[in-house]
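Note that this is a trimmed complex: some chains were dropped, and none of the rest were shifted.
When the chains are written out, they are named A and B in that same order, and each has its own residue count from 1.
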Amino acid sequence: MAAAAATASRAWRLLRGSGAFHGRAAIQRLWDPPAQRRLFSNNKILVELDENTGVAVMKMKSPPVNSQTLEFLTEFSISLEKLENDRAYRGLILTSATPKIFSAGLDITEMCGKSEEHYAEFWRAVQEMWLKLYMSRLVTIAAINGSSPAGGCLMAVSCDYRIMAENPKYGIGLNETRLGIVAPFWFKDTMINTIGHRATEQALQMGLLYPAPQALSIGIVDQLVPEEKVQDVAAAAMTQWLAIPDHARLITKSAMRKPTVDRLLTHREADIQNFVSFISRDSIQKSLQVYLEMLKGKKG
Amino acid sequence: MAAAAATASRAWRLLRGSGAFHGRAAIQRLWDPPAQRRLFSNNKILVELDENTGVAVMKMKSPPVNSQTLEFLTEFSISLEKLENDRAYRGLILTSATPKIFSAGLDITEMCGKSEEHYAEFWRAVQEMWLKLYMSRLVTIAAINGSSPAGGCLMAVSCDYRIMAENPKYGIGLNETRLGIVAPFWFKDTMINTIGHRATEQALQMGLLYPAPQALSIGIVDQLVPEEKVQDVAAAAMTQWLAIPDHARLITKSAMRKPTVDRLLTHREADIQNFVSFISRDSIQKSLQVYLEMLKGKKG
């Protein structure tokens, strides 16, 4: 493994030296600080790297609620892609740098009053985030240090393991129906893979947000720990996962998840069209507008 | 919603005025009492309507045990169809007007000593009941105020939510194998969707009837309450379900259940033929006869 890591690291240096990543110069500067490669970042995502352990910590830092805008999702996918291609890294801890929130999910403003082209581009970015995360070659652990509704919940249940702060004020779930919208079939499938058919049926129909203790008992998360210990416990869990040879673990993960991913890959364009036509409906636009006004009212 | 309800209600009046339902005159009289539309009924099914809440309560009233005869099933499907088509109603509570029993399931006398044509007609009615109930656009809540074996259990697990009287003398389960018959694949699939593969495998092979407390722990029902509170708790749960916008809830429900329903729709005629040939076997007829004699002995 050490040898492989060294090779991959050298490969990266060669690639960067060749200017192959010229177009991403801004990102590259942060990726490779002068003294030691320990951190890269862009506007919304901060990645801390530890070559000794092979573990990267990805921190969502888009205050106030880590909304998943098009920009956020694009940066997320680029950051993850980098880690996928860097054999120095075997594990990813996904967490939030924003207090009290893991991620509030898809940004409603991206779905409201925009063009069909924009909706399509946005939805493709949502798909991309899920496809990359759900099938990552890395061990992925969600360190859920705040609330995690809708798309935030999707991120969490797409990881291999979930540790949540035991604060009952933090909720997690696919609550789309509460806003009059619908979790797409691959959100649903990921949830079924996590908590089973019956619990998903009730959770998604009613748009339930489970407080941390209930989230544990229904199985959305695997473990609750005191808030200040979420990161340490995630690191400890990662050590256990990394004790397993990568190739065997990865074949197993792929066998478990590929059928679910293939359903989206087979219907990816139809899924985009479906989203665009649904979200473009007057009735849906109106109810999202009402919701946005309500959010602004709360803020103001 | 109010506007839609008014429109649907007007549509009904127009249809009835046009004589389109002439053939169901007896039902129509009860459907539309002179003073106020609050109730309809036929021989086996009583429906109480509340336009203010949009909730219908369907009470099975076929003593002594709400056996699902051909007549019972036909009336059930007609009553449900009416509610489906009446946009004034968004929710259905299914319960029993017969003490100590929810429904004893399919009536054995319909499967015993009759013609193949009769078996086929009966089985189609069983399918129809399930297809309508499992895919109802209404929120469906089972208020299980008594025992609910076999086809009674199927009705319950086809609803969106299940509240059962906490009386341990009441049992629920698909106990077909105890009588030497077999729950068809769509009973099995509905059960798998409710309690998972392993629990279904054991429950169906052994024909287990779960007393209320065990039914809760294995997940056949969602909630146990004192017997006298079943209806009130069902009404309260309905209020929570109706807080969700219908269109979003319904797309979600359909996404969860359609694959299961499609399996029957694809093989519906084969399933009927399969039932007819199985139930016509001498050995099966004999064991049902023995069972019927035993039931008569108990009664006598």
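Some notes on this structure:
The rule we apply is simple: contacts are C-beta pairs under 8 Å (C-beta built on N, C-alpha and C of every residue); 3 or more make two chains touch, one makes a residue touch a chain.
What you are looking at is a predicted structure, and each value in this text was computed from that prediction instead of being measured.
Here 2 of the identical protein chains are placed; the entire complex in the file holds 3 of them.
We take it that only the chains that are shown with their structure count from here on.
Note on chain placement: the centre of subunit A and the centre of subunit B lie 41 Å apart, centres being C-alpha means. Across the complex, subunit B is touched by residues 176-183, 185, 188, 196-198, 200-202, 204-207, 283, 287 of subunit A. On the side of subunit B, the complex with subunit A involves touching residues 160-161, 192-196, 219, 222, 240-241, 244-245, 247-249, 251-253, 255-257.
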